[in-house]
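Got a structure for you, questions after.
For this view, one protein chain was removed and the others were kept in their places.
To keep things simple, chains are lettered A, B and C as they appear, and every chain counts its residues starting from 1.
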């Protein structure tokens, strides 16, 4: 068989580990051939390819990003997109595709598979907000980077008797904030799933100062206060229409400074959470996803996506990669709340 | 309630995270009091205690080791040991114990619980060889440390066209070798579960040199060759009867040097795998174990041990912490083997 | 002798290493006694003390921040400040002070020493902008943290064909940007010492895209474009009068996006550069400063400050810690420029 591989959406530590595992096992165990498509669905759409064999995947396991490049191109939003993809796959002699990506990438994969293209999917979301799998790769790396930043900020907070607000990734789901906050010993953790009361946050912060231990507040970029508490939306975009750095984090630091009478500072971790070398957890998970994906292709088991259940890698319908978000359940948040008050 | 806490067996990153979670929730949510027992079962046996409250657990989350100290003391091997423990617990006014430890510590916990002492257990094994739980804390940290060492060794191996043998922990189960080897891109991984053929290993190594990519061999300290291939046992102990550093690793490097004609070197990671700050995964898992443990104590649900199943923390019978080892199944080893040949 | 110790100004990895060395050698070699003053000059001003002996400095070497706390209090700006300090020192029986801090802290130290208070200084500036010494501690840690962030951002930049602008500390001197940029393989480095031409920067960035290697631009927070190129000052402060996160970095990313036609993103490293555990270089330098400082006190050699010259720790007049800034010389910038064009 000749198999195409592509990566779509935001980059995520572990993408290269998936690519490598697919190719290494595909060649060694099954004798398949591979072709890389560049920049997500843009690759098969525009016929942009890259050689992909044992030599090309040598040494990429510890590297972040993706050697294939990525984009957010959606062929279903382009006139004749599907036909172009089919034509390019035919021209390349590609029998099947391994598509590695998030909700959007897998949504395209699902539809293409329904339209007769042989696709196997590997889920990728640094936010860990996918119902079908216990964890996605990239998440563990992001949490560790955020935790290490929080570890560093503790000593600054203590030495200066300051509040430090750490804004982490997570527009719709607070998994990174929850895990990094738990791991980093945060005083308060604020998630998109649960509007927060800024007065209550200020009370927690004050309480922490009273025990002479300066507070760290971890906040998801998508968290927001109770209705009526924030009236700064107009300032949240700059003259280019970009969201300003330090949206909710900076707003919160200002509020806390005012309400607690203690200096507050914000750190927005941003892109350093998603780049660079993956943790062992993510390298192993991504590798196992890749191995299972090439097995699925070899078995002709298309329309499937890889998932982690307990310690097993299983295959689930591709459509499961595009459904409802896995948000942080109340029980997990309450578990963490016990640390807020002291 | 007044609750005693102790840690037994080899140290493991995450022990302090458990202690902290137990105390923080115990005080904040339930108003319990705590007393620390020093050095595992030696503490209640000899009445060695340590104050344990919110102040004592402040700042210990990121610290490796255990603030309570540890030992391998077994009260059932000491005359009147159980009676002494009961007397000391009574004297301290202790209603229940949280025992954090491995097979030996939990074995004692099980027996004491049967004899009427209220005990809740938290499992700890850096080797991840416990059937009752998907993962134990400390394992992820050990794997990451080993992986980082392997990452470093790659460039030396390549620059000098040398084989590098990395000996990692794991006397009876090869989980650390398997995961660190997968994550580090090892050429060959050797486990206690499966005697290896040193000729086959030499063939793998030679193949890797042929593609101009120097090989890393990851070997569990408990791995051993096929019967008859090793005749060095007499040299494995030094004049003090201690096992020499570089047992199987050094032997293997010598064999590979001879059989492949390429220089080989050994690195024995040893104790650096078990010390120091835990990863985020281990801090979160240990914290969640601690939270569930104090809930179990509060519920009067004694004789139970905490376990991870998928993403849930559940309570299982204490006895499950002391049963058969969870060794690496053949399927997981075969999964990894696909990388050996190329 | 009875010796007071204080730390002033912004926190900096290595402060605790200085305190520890002063106390360890002071007690072990000379039999002196110590008292800690809290929060910089606020401590002696208001008589805020903290016990300081061997026990208190145990285990603090690897910890960031300062166990004594810090502040920017200046006793010369407070009515009767000097008299209060003298009175409090007398009351505490303090014969001499070790003051660890930056320009402001050492400025106070210099004046107090002239007024008859026995002071020895240890210089501290994370920005490395002190003429009297080859390096200051904290700088190496900050550079490593920034470099690791840049390492991580490379893979994101490449995978997404994006420019990444990394804003690092340095209001008046560009040492962190220069060293982190050199170490991180930046495409362009922009410093406060040299107004930049945004058109030239865009040309460099475009050139890097042409060789299919996405650019990283490292910019000091205090860097600024040629006169007339930036007209956004009014937006640089928020409603609280705080400088917005992403000042120059965000502005530059927007400019580059517009001028190059390639997406650009900003990361502002902020406080993570100054917290957390020090590197070996900083621990050794801080320790050696501390050892030399207590020797100076013991010798009665007051009015002096510690400095690194080559591999030696020497004593120079305290006043040298408060003079002209050591900015990046043109020759060092030109050295780096050779990497910009390709």
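The rule we apply is simple: a residue touches a chain if its C-beta (ideal position, glycine included) is under 8 Å from a C-beta of that chain, and two chains touch if they have at least 3 such contacts.
In this text the structure is predicted, and so the values were computed from the model without any measurement.
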For the chain that is not shown, enumerate the shown chains it touches in the whole assembly. B, C
Can you say which of C:35, C:223 or C:291 touches the chain missing from this structure? C:291
Out of B:33, B:95 or B:151, which is the one that touches the chain we can't see? B:151
Looking beyond the chains shown, say which of C:83, C:258, C:301 or C:335 touches the absent one. C:335
In the whole complex, of C:209, C:281 or C:333, the residue touching the missing chain would be C:281
Hey, which subunit B residues sit against the chain that's not shown? 7, 10-11, 15, 39, 63-66, 69-71, 145, 148-149, 151-156, 158-161, 164, 232, 235, 238-240, 242, 244-246, 250, 254, 257-258, 265-272, 274-277
Where subunit C meets the chain that is not shown, the residues are 24-25, 27-29, 54, 58-59, 61-62, 134-135, 140, 143-144, 146-147, 151, 154, 179-180, 182-185, 211, 213, 277, 279-281, 283-284, 287-288, 291, 309-311, 335, 338-339, 341-342
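We take it that only the chains that are shown with their structure count from here on.
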Taking the mean of the CA coordinates per chain, how far is subunit B from subunit C in Å? 40
Just curious, how far off is subunit C from subunit A if you go by their C-alpha centres, in Å? 34
